[in-house]
Structure formats: C-alpha cells, structure tokens
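Each chain you see keeps its place in the complex, though not every chain is here.
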Amino acid sequence: MINRDAPSLLKEMATREPFSRMLNLKVLEIRPGYAKVQAGVAPKMLNIHGITHGGALFAVVDEAFELASNSHGTIAVALNMNITFFAPTGPGDILTAEAKEVFRTNRTATYQIEVTTDDGKRIAACQALVYRKKHLLPGLEKNE
Amino acid sequence: MINRDAPSLLKEMATREPFSRMLNLKVLEIRPGYAKVQAGVAPKMLNIHGITHGGALFAVVDEAFELASNSHGTIAVALNMNITFFAPTGPGDILTAEAKEVFRTNRTATYQIEVTTDDGKRIAACQALVYRKKHLLPGLEKNE
Amino acid sequence: MINRDAPSLLKEMATREPFSRMLNLKVLEIRPGYAKVQAGVAPKMLNIHGITHGGALFAVVDEAFELASNSHGTIAVALNMNITFFAPTGPGDILTAEAKEVFRTNRTATYQIEVTTDDGKRIAACQALVYRKKHLLPGLEKNE
C-alpha cells in the first residue's frame, strides 16, 4: 500500500478526467499551491467570430485552478472566479495557464491564474477563490 | 437580398459554432440584449470529482453572454466575467443559462447571466462586461 | 431582558458605526437577507476628476452588503466583491444601494447590490460573497 502525495495523485486523476480529455488539456506540473496546464487551440474550440471560445479558454484556466487548489490533499470547491480577457487567440495557438496560490486559510484560498501563449503574449488573468472542505481526496490516506 | 436582423443571424451562426456543437449547446432564444442557452450535462463534461467541470458550466454561461452581447448587430468582445458558483451539478442535469443586459453605452455593456437546472435550482450567477466595436456582424447589411 | 431580532440590532449598530457616520450613510431598511442604504454625495467625497470617488461609492455598496449579510444574526465576513461602474455621479446626487441575497448556505452567501440615483439612473452593480461564521452578533441571545 503506497501513500502517494496529493500532486502525483492529482496528476493521475487529471489524465482520467473526462472534460480535460475532450479538450486535450495537458498537465505540465503540479506542486502544493501550484499547477500549470497547457492546451493547443483546436478548430473545434472556436466561437462564432472564429477565435477561441471563452468556454474553451476558461476550461484551461479552471483546470489549473482546480489542480492547484486541490494540491494540498483536501477537497477544494470553487466559489468565485473573475477573469479578464486581454487578447484573442485562434487555431494553432498554444495556451498555458499557470495557477499560483496567493493566500490560504483553513477554510478558503485564493489563486491567481495567468494565461499566455507560446510566444509569451498575455491572453487572460483570473483571480479565483475556493472553499476548502475537510475531506481528503479519494485515494489519499489519512495523514496522522 | 434579405437584410436579416441580428438575433436570427446569430442563431444561425450559433448552430455552426464549433465549440458550441462539441458540447451540444442549444440556443433557446435570442432577443436584443437577451439570450437563453441550454445544455444537458453529458459524462464527457465531468471533472475529477465527478461533477460538472467549471469549464463546461462556463461554456454555457459564455454562450448566452456572447449571443446577448452581439444581439444588437455590432461585434462585442468580452472584457471581464465574474462567476459565482452556488451548487454542483452532474450527469443528467439540464443547465439553462439566461443572459440579460443590465446596462449599455456605445462603448461597453454589462450582462447578468443566471444558470439554473430544470427543477429551478440555482447553480451559478455571472456578471460580465463587453467592449462594443463599431463593426457590424459579418452578414449584416449596413443599416442606414 | 429583551431578545431583539438581528435587523433591529443591526440598525442600531449601524447608527454607531464610525465609517458610516463619517460619510453620513443612512440605513433605510434591513430585513433578513436584505438592506437598503442611502447617502448624499457631499463635496468631500469627490475624486481628482470632480466626480464621486470610487471609495465613497463603494462605501455605500459595502454598507448595504454588510447589513444584508449579517441580517440573519450570525457574523458574516466579506470574501469577495465584484463591482461594475455604469455612470459617474457628483455633488447633490443621492445614492441608494439595495442589497439582496441571491443564494445562501450554512457557510457562504451571495448578494447582488444595485446602486441608483434618486431619478432612477443606474450607477453601479456589485456581486458579493461572504463567509458565514457560526458566532452570533454581539448582543443577540442564543436562539434555541
């Protein structure tokens, strides 16, 4: 019986996550309070104006946020997300979302998530808040 | 040559929108300053906790927002979205997002988007802001 | 010994609140999940452009939010506020902020706060979130 740490467990969970798989989201890194996720913009992710749909961009942001906020081993649920869009992207662009923990208490935690393209262009920034439950992630042993 | 109004044009554009098609989003109604979009939660929309992924929920919100904000016939681009999550949903739930215009100037406009389930449960609320360009939607004749 | 209800207790507390007094904020109404606050824009509330300072406008919003979220008798602390500004105001304008509860659980609650002027002009809208503590407001008896 192996007591795995939360980041590696989360990485495994993410590879099996249905929505993430549908959009080909790729987890680059998870550390306590941190996650980095990447996705290429595929034609199926576009909106009526021919640019990346807000929902597709948000999916990358939310994935990084979800992984960073669950990285301490207890379940975190999103309360609020505030996203500001800087520049549009389109087919061929590679989006990287990096989530960093800004503040954490026993009950809530705040994350800043930045989205950039491969060539370093800033695409969006998001400030996001979770409520932290006491339950451990399924698969994690009680750490006493 | 028919000069169609923006709502009916948008409805057509939405049926061809790639991301919307991937998630089976259904446009129920578009009027000036208003849009209503629906989606059933499919298994492919779930996250690591087995509930609807934030990105999937946001896609429904963003679709209603996009259609309501472009409903006046000129192109609107999202500047900021602030979403608060009330309750989780899962497979079988039917999500309805209703976007209403709260305030509009020549340059910006604000929308309130509410997400509910079929049985009237409140799932999320979003306050969102667009920048309004002067360009007409492609396909709309110059209205003089 | 009188067991007063939270709204009337809050109304009293508000009349003694230092910041509220400095800005002459007037509490018009408090009910469970609801509060309405009013303030005239005085010359001392202006910013460098000669219009109402964001901080002064926000004070009216925050007061209504604070009273509505504490109206159930237990202490609520602000987690997040998202405010969108529609139109500027200036000296002589009378601002009314109305806070309505949108959703409430044992742990968090969300409020929508609208600011208007006397002549019904929309000035700002705010979506705001609290964490709800279990402690009662000081002065309230334990309700068993």
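All chains are identified by letter, namely A, B and C, in their written order; residue positions are counted from 1 within each chain.
The rule is short, and it goes like this: a residue touches a chain if its C-beta (ideal position, glycine included) is under 8 Å from a C-beta of that chain, and two chains touch if they have at least 3 such contacts.
Quick caveat: nothing in here was measured; it's all calculated off a predicted structure.
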Enter the number of copies in the whole complex; the displayed portion holds 3. 4
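Note that only the chains that are shown with their structure count from here on.
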Self-contact between copies chain A and chain B, residue sets same or different by half: same
Looking at CA centres, what chain is most distant from chain B? C
Please work out the Cα centroid separation of chain A and chain C, and write it as a whole number of Å. 34
Centroid distance [mean C-alpha coordinates] between chain B and chain A, Å: 22
I need the residues of chain A touching at least two other chains; which ones are they? 79-80, 82
Taking the complex as given, what residues does chain B use to touch chain C? 82, 84, 86, 102-103, 110, 112, 122, 125, 127, 129
Touching residues (chain side chain C, partner chain A) in the complex: 79-80, 82, 107-108, 129, 131
Flag every residue of chain A that touches chain B in the complex, lowest number first. 10, 13-14, 16-23, 43-49, 53-56, 58-63, 65-66, 70, 75, 77-85, 88
